[in-house]
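All protein chains but one are shown at their positions in the complex.
Right after this comes chain A.
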Amino acid sequence: MSTPTPPGGQRTLQKRRQAQTAKDKQQKQTPASTRQAGFGGSSNSVLKLYTDEANGLRVDPLVVLFLAVGFIFSVVALHVVAKVTGKLF
């Protein structure tokens, strides 16, 4: 006959500690090698990229997209303006 263990106590603390260390480990781990980055036993490509956070000028990914689209439109606009002015004058 077994009674369910009461909540709290040694075991819960142990579990919490384990979860905490696992979490810490995962957060600390950065893919410093291609294997850790998930490429099995083989190096996948020439490029090794480190995905760390540097504290520079931080940009939202959406800003990058808008920047790119804006640039594309401005170049197209230049072409169009050149064409139109060539036609008019």
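Observations on the model:
By definition in this document, a residue touches a chain if its C-beta (ideal position, glycine included) is under 8 Å from a C-beta of that chain, and two chains touch if they have at least 3 such contacts; residues count from 1.
Basically, contacts and distances are computed from a predicted model.
The listed choices are "Light-independent protochlorophyllide reductase subunit B", "Sodium/hydrogen exchanger", "LANO_0H18294g1_1" or "Trafficking protein particle complex subunit"; the UniProt protein name belonging to the chain that is not shown reads "LANO_0H18294g1_1".
Chain A meets the missing chain through residues 30, 32-35, 38-61, 64-65, 67-69, 71-72, 75-76, 78-79, 82.
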